[in-house]
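Every protein chain of the complex appears in place save one, which is left out.
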Amino acid sequence: MMYDFFVDLLGNEILAAIVTGVPPLVFILVFVLFAVWLERKVSAHMQDRLGPMRTGWHGYLQTIADLIKLIQKEDISASANDKPLFNLAPVLVFAGTYAAFAAIPFSSYYIGSNLDLGIFFIIGISGLVVAGILMAGWSSNNKYSMLGAMRSAAQIISYEIPTIIVVLTVVMITRTLNLHTLSEMQTGYFWNWMIFGGPTAGLEKFLLIPLMFIGFLIIYTSMLAEVNRTPFDIPEAESELVSGYHTEYSGMKFAMFFLAEYANMFAVSAIVSALFLGGYQSPIGYLGNLFDAPWLIPVEQFFWFTAKGTFFVFVQMWLRWTLPRLRVDQLMALCWKYLIPIAFINLIIVGLITVL
Amino acid sequence: MKEYFSNIWVGLSTIAIGMKVTFKHLFVPAVTIQYPNVRVELPERERNRLYVNMDDCIGCDQCSRACPVSCIEIETVKGLPTEDLGKTSNGKKKALWVTKFNIDFAKCCYCQLCVFPCPTECIYMTDVYEFSEFQRNNLIYDFVTLTPEEREQKKLNYQKFEAEKAAEKAAKKPVTPAAEIKAEVKVKTETPPPSSDNSQQSNLKEPGENKGS
Partner (left out) sequence: MSFETKKNITVYKPAVKTEEMILNMGPQHPSTHGVLRLELQLEGEIITKVIPHIGYLHRCFEKHAEAMTYPQVIPYTDRMDYLASMGNEFGYAVAVEKLLNIQVPERVEYIRVIMAELQRIASHLVALGTYGADIGAMTPFLFCFRDREKILSLFEMTCGARLLYNYIWVGGLSHDLHPDFVRQTRDFVTYFKPKIKELNDLLTYNKIFIDRTSNVGILPLDTAINFGISGPMLRGSGLKWDLRKDDPYSVYHKFDFDIPVGEGKVGTVGDCWDRYYVRVLEMGESLKIIEQALDQLPEGDVSSAIPKRIKPPVGQVYTRVENPRGELGYFIISDGSVNPFRVKVRAPSFVNLGVMDVLCRGHMVADIIAILGSVDIVLGEVDR
């Protein structure tokens, strides 16, 4: 939609592509500014303290202060580092995250690129993140960074499997990989959302509800592992007593890792909400319909989309400040012994239900 | 098999209980106060920086001896009988000029052991806790209210007084051989004085020199 609109407007496909690609970038930057502040405030209030209070009203300018501090830091890189890989790693990590935003539907009018392979593309392109992490660990020339990076890579790759299985479960019901169509299928009120069985009707729907719920929990847990958040944050916090794969980075490159992490958090929240909770659909109907202003609807949908994404980001932060960390072997055991078998059984039962 | 499902159930339920606790705490007001703007009210027995009220100090050295880290340095000079040093607030008459009363707050461990032995309660702990300095020397507080010239003056006064007394004593007694030897012995034992004051030494040497000539 947006892309076609701009192609018609500008006549040049490349220019149109660039113009369509900029809004997600702007969105990511604004969202990260907000998310870092939110995390600090949420964690502070959960711990009965106040968080940043002095930079602006209740510290809302704290992230900008941090950003200025990071930009003016010296860019240290040891002499034995593998320079090309060292400089390329943060770029790859950020690029993997940013590319995933291309297929996420922000509203019914705007989607970066209306791929028929939406979900498949997203899962595939997040593999760039793994490559970036491994590069970061290897080129740091640091034993512990290397170990941390390998563990992080193993974690991400293992947890992609339950993700894919649950995605297959949803796809079996909707018969399409296109995220835009998926969201369109969940119109109406919240009863049509996937987590409540989707747009199917009758007995099938009621049978599907518990299975969808289990699928939602599984995919949410594996998404937590994909972004390296507690309880799965071995790579980030004291992995072998140092800071993991981004130990050796300073200044702007570290800021890129940080940016990528929060952008990734939003991306996975958006994917989960698009798959299960109706994407940009509103649970209570549209004001635009009420006031007979059809131009209002995409704006509202964008608002609902951001609200759902932010809610899941908030739940991620909530989990981070409640739970202790899992040890590496327990993490792997959780994935291979618990999540994958349950996801498989889920898949088979849903498949049977849809076929019969 | 049963353990497998019980693991899952226990895991999910304990996580949910933990999340409920943290969620409730989102709505509890914070216990932090914004320090430089708001300060905590300290209790009355608070132990922070010491203060010495020099008007009451009689120079008894009890606090310096009680201190476990030797951060109090006191030097006193005896007052002349003709001088009136005043009274402390509980009526005692002061007999010593305190010429040095330094407390090194970098060493002080704020244990309050110096407060208890003071007979006039002139040293006590205040509630001042924001006294950081850039130079460590600035943490050596000098509590004496006399100017440096006055301190020198008191010391010299006392030495002159002592010298006069010694000269008087020497002049009173007739100089017999036994008394001479006694005076010599007395001078010899008196010669190394505890303070590093050279003038005192020269004063004491005078009778001996006189004797020699």
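In this document, chain identifiers A and B correspond to the written order of the chains, with residue numbering beginning at 1 in each.
Keep in mind that, in the parts below, contacts are C-beta pairs under 8 Å (C-beta built on N, C-alpha and C of every residue); 3 or more make two chains touch, one makes a residue touch a chain.
In this text, all values refer to a predicted model and were calculated from it rather than measured experimentally.
In the full complex, subunit B makes contact with the omitted chain through residues 7, 10-11, 14-15, 17-18, 20-22, 25, 31, 42-43, 45-47, 66-68, 109-113, 116, 125.
Listed for subunit A, the residues touching the missing chain in the whole complex are 43, 46-49, 230-231, 233, 237-238, 240-241, 321-330.
Keep in mind that, in the parts below, only the chains that are shown with their structure count from here on.
For the pair subunit A and subunit B, the distance between C-alpha centroids works out to 64 Å.
Within the complex, the subunit B residues that touch subunit A are 4, 7-8, 15, 18-19, 21-23, 25-26, 28, 30-32, 34. If you check the complex, the residues on subunit A that touch subunit B are 42, 44-50, 53, 318-319, 321-323, 338.
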